[in-house]
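Complex shown without one protein chain; remaining protein chains in place.
Up next, subunit A:
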Amino acid sequence: MANHSVSLWRKTQMGSGMEMSPGPAALTDTAPEDTNGEGNGDPEEAATEDATELKGQEASDLIETGREDSSLLASAAKKMRIETKERKEKKHEVDEDEIQKMQILVSSFSEEQLNRYEMYRRSAFPKAAIKRLIQSITGTSVSQNVVIAMSGISKVFVGEVVEEALDVCEKWGELPPLQPKHMREAVRRLKSRGQIPNSKHKKIIFH
């Protein structure tokens, strides 16, 4: 029973947070790093990891087929495999470091900061409304994963707009709360960077 309620709690965290289990992992959420645009570290890292794993595999294939310089290939493959393992362990340590740093950081938050952080993690779009919206556009039903993905990127989108608007607000020497003119200027800037999808504009390539 206790487990069930815990898993329900985890499910509600899905919309905004990344907690898999209470304790250290709860503060691993990469969302703070995401806001620094470091989210690209993950897919790239994953790609290089896959590449090295593949090389290890190819190397071991080579060993099986070519027996002449087998000793050379064997040592090379062994080195590659050790490197891959070290890289995985390093990533684990990095995660552990991140977790610890996050814990230290959050433990030193003021009450206002804690409130804001809680809102940051917990706020999420209601899945039912998103599902209804998507289905009203497609006319067909959509899977749960689609709703999860769409809610997730919409929240990231909101974050991008709000952060840009806060930059605009600060640049104009004004204070929060954000006013519509900040929002509009933020949207204008994001559009010029191509971060806002717009398929209504007809692109003139040569003129």
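Operating definition for what follows: contacts are C-beta pairs under 8 Å (C-beta built on N, C-alpha and C of every residue); 3 or more make two chains touch, one makes a residue touch a chain; residues count from 1.
Following the convention adopted for this analysis, contacts and distances are computed from a predicted model.
**Q** When one chain of this assembly is omitted, its UniProt record names it as which of these: "Coatomer subunit gamma", "Glutathione reductase", "Trafficking protein particle complex subunit" or "Transcription initiation factor TFIID subunit 13"?
**A** From the listed options "Coatomer subunit gamma", "Glutathione reductase", "Trafficking protein particle complex subunit" or "Transcription initiation factor TFIID subunit 13", the omitted chain resolves to "Transcription initiation factor TFIID subunit 13".
**Q** Considering the entire assembly, which residues of subunit A contact the chain that has been omitted?
**A** 3-4, 7, 10-11, 14, 18, 20, 30-31, 34-35, 37, 39-43, 115-126, 129-130, 133-134, 137-138, 140, 142-143, 145-146, 148-150, 152-163, 165-166, 176-180, 182-184, 187, 195-199
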